Structures are given as C-alpha cells and as structure tokens.
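Structure first, then comments.
A single protein chain has been omitted from the complex, and every remaining protein chain is retained in its original position.
Chain lettering (A and B) follows the sequence in which the chains are written, and residue indices restart at 1 in each chain.
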C-alpha cells in the first residue's frame, strides 16, 4: 500500500518537476551563466561581471529600466482604478444572467490574439483612423488627430490588455463579501467613502494585491503593446532584451537584462506585499 | 565554447522529432521565397516534402545559434550575415558547389557571393534573391523634397516620414552624408566616427519622424493611408503600393540604393543535404525563379529568368532604376564581428533620445 502510494505520488509530481526544472529552473541557471561571461574573441569567453557593470552604468539602459518600472506601476494603478468599480458592479450589483454576460464581456477581448487586439487599437487611434475621423465629422477637430505613438496610447493598450487579470481576482474576493457587512457599514453611520475605505477595500485586499502583482508582471513583461502603440520614444525593457538577443546577437547583455528584470519584478512584488502587510501564501492561496 | 544546457535540451527535442522524416526539407526563409505552387512542383518531382518557416535575418541567426545550427536543413540569410556568424558560432556547414548546376546562376553574382561567404577556404553560401532598399514615397507629395535619405529630415515633410531603427538606416544615412561606411568596415575607429555623425543626424531628425516602422505591413499601411509620404524601405514595398496608387513608388536615393543578396546556406546540423541541393537546383531554373520573382517581387540570381518575369515588374524596375542608379547600388559586404555592437549602441541611443 505504502509503496503504491509513493509511486503514485512520484508519478503525479513528475510532470510538475519536469516542467519547473526543464522550462524554468535550468534555463534560468543557464541565463545566469550566460550573463556572467564576457566575449573575448571568436568563441573565447571569460567569466566576468562586465555586463552587469555596463547595464548599471549606461544611462540609456538605466533610464529604460526605470521608465519601464514606473510605467508598469502606473499602468497597474490605472488598471486597478478602472477595474475596481467594474468588478464591484459585476460582483455585487449585477444579478444572474447580467452578471455572466458582463463577465463574458471582460473575457471576449482575449478570444483574439494580443497582436490582433493591438492592431485594433492602431486602427482606432491612427491619424486616418476611426476616432480621428469621428472627431473631424463632429466638428471637434479641423484636421486629422494622431493619437497613436504616444505614451498615452501605450498606456491604453497596457490597461486594456491587463483588465481581465485585475477584474477576475477582484470579482472573486468581492463576491465573498457578505452584503450585510456592507449594509451594516451604512447602518452604523458610514457613508459611501468610509464604507469603501474601512470595509470593502480591506476585504478586497487579497484580490487587489494578487491582481496588482499579475498586472504589474504582465505590463513589465509586455513586448507587443509598447512596441506597436508606443511610437519612437517608447523603448521598453523587454524590447531591449529582444534587441540584445535577436538583433544584436549579444546574448550576454540580453541575459543580464533578463536577470535585472527578474530582480526588479521580485523586488516590487515583495515591496507590494510588505506595504500591504500580506504574505505570498495568503495572496496566492 | 561550452554547449549551453538550453541548446542541448532543444536539440534533444528536435532530434526526437527529426529521425522519422529524413526526406523532409525544413526551410528557414523569407516570406515569398517559397511559394506554394513551387513547393508543389518540387514535391511532385523529387518526392521530398518541404516545411517552410518564415523569418528575417536576425531571427534566422538567433534560431540557429540557439540550436548550434540544428532544426533546419536550408537557410536563407543575407550574404553579409554568413561570414561573421560562421566565425563566431559555427552554425553553417560548407556548401559543395559541385552538387549545384552552376550554369543556372548569373556568374558575376555567384562569384561575388561565394567570395563574400568564404571562411577558412570553404564556401558557405550561394546567391538566390537580390534587391535593394532605398526610398518609398508618394512622389506627388514628397517627390520634390526627398531625393536622398537625409532629406527625410527636411522640415517640409515633418511628421510625414518614417524609417526603421535598424542597421540599413545607419548605413543609408552614412552614404547620404557623404561617408563610405563599407570602406570603414575594417577600421573600427573610423566606423565609430561615422556612426557618431549618423547618430547626431538621426537624433536631430527624430522630431520629424512619425514613427519607426517595424514590419513591412505596418509601413505599407502608413504609406497607403497617406499618414507617411516618404520612408526608407525595400524596393518591392514601393512597387506593390504602386499598383494601388500610381504616385507611390520606389525611388533610388541620390547616394545610391543599398543592395542585398539573400543566399542559400546549409545549417551545421542540417539532416537533409540532398534535398537541400535538390531544392536549390530546382528553384534556380529560370521558369521557377520567375515564379518566385512574381511572389516575392524581387529578382533572383537565376540566369535567364528575366525572360519569364512579368513585364509589369520589369517596367517598375526600370522606372526606379536608371542605368546610373544601377551602377550606383551599394552592395553590402560581409559584416565583421563587433560592428553590430557599435551600431546597436547608436540605435539604442537614438531611440532613447528626446
């Protein structure tokens, strides 16, 4: 019996271990090794930290690094601000079919690939696009308006792409909030703001934190949206990684950037958990 | 060079998938270089099957580098991307020129390509498709202003121009600024000096640019919609747009179009060399080459294929290129290692500049 149980356990665990090992742990170790070597000449390499020094001293890399971090945080904050009322409506106010329909509406954009979604935004926002034409038709603009290739356009794209990943955890936690707790909040003299601050937000905190972590990581690791919607000033850190690996064939610097991104996201997630006084287990469990 | 764990893992997986299909030709190439009708004819004639993966220069080399030259049986990087990567990563294997029907190639192009792709006395590449990059523009709107790459920075076309943030742009601007970057390929200091001038120009030019285009479709949309009136681009893009709008066409810049040749090379761990040689011999036949020209929009190195090419395409070609412009084409020499690092830094700084 015990032997059987153990074999079963090992069999169940094997795919997970293989997946983690082959696709996550081993490549990361390999990336770390690559990032720590320096090309001396054709096929000759030495171990060194020169790429980390370069990445941390070159103003361009640092600037892109921080810009990506700050913009991702901003995108996360905007997503939260938009998603919270939406999630509250879905979880607490919409009933039955309407609730399902609204939830589906949040899901529908994800039926098409990210590329198609981004192209959709390009069609809307471009100078000869729908919105520009509408504005001209309505007399609000007397010449074509270019809304593409700006940080704002990129932000719109990032928020749009992330919305679902914020709405789902929020809806789940808000659904578990007993209506009568909210009513009690009003009954005891609270107004909308104080009920929100003292009751709804503290209750939704696990959802807010896990949603923010996911959205932040998605934004930080997004490649398509910043590249396509952001225009000529929109250098994103992932784009730099791609450039180093593919265009420049500089795997060493690319791997260094990759590790910096990993550290950055870990630090920010850790900071977010510390700030809200939560543990990872509570948030993901 | 230590084998990377990642590469071995991939290789192991590829190897497993590979053993069963030795007759399959896994072709890593550009869009349009292996049209469906040509594949059908080839499969019918030889019994081999062809699997096509579409890509670009950078990705081709990155893919082969990740696998140490495995995963594909025939690859088509540009001729300037053969020598450097081979010396650096050893991802190709020598090509046996005797297995090819050399009479099917335009002799001058064959010799030039072989010379440019020779490493350690071995030849690694033969030519296939060639073309140029220069300026695609709406001649009615920008024809008077834009004669050369640097004219894209003219205030008259502010907000209406585009180019890629890639190395051809650096090279093109360098020529337009009166420099000869190709001559400086072996002189790193000189090359850096040229590149810093280009960087200054591109940074200064940045406010003029609407956006840096990334893919061919993106550029086509920009020009077709009229949002961009002049851009640095490939000749075929201009000729395709010409079909929709007679004002739009490809123009060879005053300082000379940049000429490229896409080659055939064998990846180091290719497993269907016979099929690869058969494919090369097959597509270099004049009739087949003409089909590829029709699909890709570019001419091939096949001798005698001109006869079979569409007249319309020839006409467009002649309209874009006078004899003088043809003589002025700057053919890319092989890129020495290290240059791309210099260029990369320049491109990064331009993109980050405000």
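Observations, loosely collected:
By our rule, a contact is a pair of C-beta atoms (placed from the backbone, for glycine too) under 8 Å apart; a residue touches a chain by one contact, two chains touch by 3 or more.
Rule of thumb we're sticking to: contacts and distances are computed from a predicted model.
The chain that is not shown carries the UniProt protein name "Spermidine/putrescine transport system ATP-binding protein", picked from "Zinc protease", "FAD/FMN-containing dehydrogenase", "Spermidine/putrescine transport system ATP-binding protein" or "Nitrite reductase (NADH) small subunit". Among the chains on display, the ones the left-out chain touches in the entire complex are A. The hidden chain makes contact, of the residues A:66, A:110, A:186 or A:270, with A:186.
Interface residues of chain A with the unshown chain, by the touch rule above, are 178, 180-181, 183-191, 194, 198-199, 202-203, 205.
In this text, only the chains that are shown with their structure count from here on.
Between chain A and chain B the centroid-to-centroid distance comes to 35 Å (mean Cα coordinates, whole Å). Taken together, the chain A residues at the contact with chain B in this complex read 22, 26-27, 29-30, 33-34, 42-43, 45, 60-61, 63-64, 126-128, 146, 148-149, 227-228, 231-233, 235, 240, 243-251. Across the complex, chain B meets chain A through its residues 1-2, 4-6, 9, 58-59, 61-62, 65, 85, 87-90, 159, 165-166, 206, 209-212, 214, 218, 225-227, 337, 340-341, 344, 347-349, 351-352, 354.
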